[in-house]
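A protein chain is absent from this complex, but the other protein chains hold their places.
Then we have subunit A:
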Amino acid sequence: MASLKELKDRIGSVKSTQKITKAKQMVAAAKLRRAQAAAEAARPYAERLSGVMASLASKVSGDSAPLLLRGTGSDKRHLLVVVNTDKGLCGGLNANIVKAAKAKARELIADGKDVTFYLVGKKGRAPIKRDYADKIEKHFDTSDVRQPGFEEADAIAEDLLERFEKGEFDVAHLVYPIFQSALAQDPTVDQLIPVPSPEGEGTGGHAVVEYEPGEEEILEDLLPRYVKTQLFGALLEREASEQGASMTAMDNATRNAGDLINKLTIQYNRSRQAAITTELVEIIAGAEAL
């Protein structure tokens, strides 16, 4: 049986933990709203861009298509771009992203492909390093900026495209969480390079569109932008997912701490009463002995 003092200290420490988790939850809730708004604001650009891509890609095909669209012709070396968060305290989010990435890696390795990792965000490093220490190509650090924006997406895309042009990999996949709700963030694997030809509705596919300078030149200009937009979208989704997951996790933690405090308080009161009773019994026994 723990002493009264010990119990009291324990209650105090759980209380201060609860304060922290509660504060973090409220911060996450406020940030989530902002992150969601940012993700929504970015949608029109991505939609327009893929619409234009669809209409262009259907016109340019075969050997004249740029390298980014048609690929290097082989699919031996795969690069997994894994987008993790920089901060913890967000429940199982990072574990789920890493799990999805590892599953994809295993699948590719089983098919006899080479897999390398390109990690964005701090929290994916340790768990992936544990299994694939020699396969990690690069860490991209986003922890020193407060809110990752287009500049970061730009920098990542430039780096990836450079590596692609040097022929360091054939296919790149993007692993990132898609924000469904504060309760659900699904890790997703999308092909990033070569750019998968968008399907379906080409905007104004029936009209004769004039191109300046030409279809291919525009497409060549457009494809890197498309990759950039994908990465930017992934960063925004990550931001929203992180805050959502964090909010839920911290809500749970706050509630658990509350339960624990209740339990400990009951235990504390019981021991206190027991101590009082023992004291009384001792006094009475002493008085009777006289």
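Note that contacts are C-beta pairs under 8 Å (C-beta built on N, C-alpha and C of every residue); 3 or more make two chains touch, one makes a residue touch a chain; residues count from 1.
As a working rule, contacts and distances are computed from a predicted model.
Asker: Missing chain's UniProt protein name, "ABC transporter permease", "ATP synthase epsilon chain", "Sarcosine oxidase subunit alpha" or "Small RNA 2'-O-methyltransferase"?
Answerer: Cross-referencing UniProt, the chain left out corresponds to "ATP synthase epsilon chain".
Asker: For the chain left off this view, which of A:A41, A:A126, A:V145 or A:A184 is in contact with it?
Answerer: A:A41
Asker: Per the definition of touch given earlier, which of A:A35, A:V52, A:L119 or A:L264 contacts the omitted chain?
Answerer: The one listed residue touching the chain not shown is A:V52.
Asker: Which is it among A:G112, A:P213 or A:G286 that touches the chain not included here?
Answerer: In the full complex, the listed residue that touches the missing chain is A:P213.
Asker: Looking at the full complex, which residue from A:P66, A:P127, A:G149 or A:G258 touches the chain that isn't shown here?
Answerer: Residue touching the absent chain, from the options given: A:G149.
Asker: Take the complete complex as the reference. Which residues in subunit A touch the chain that isn't displayed?
Answerer: Here the touching residues of subunit A are 38, 41-42, 44-46, 48-49, 52, 56, 149-150, 153, 203-204, 207-213, 217-218, 221-222, 225, 228-229, 232.
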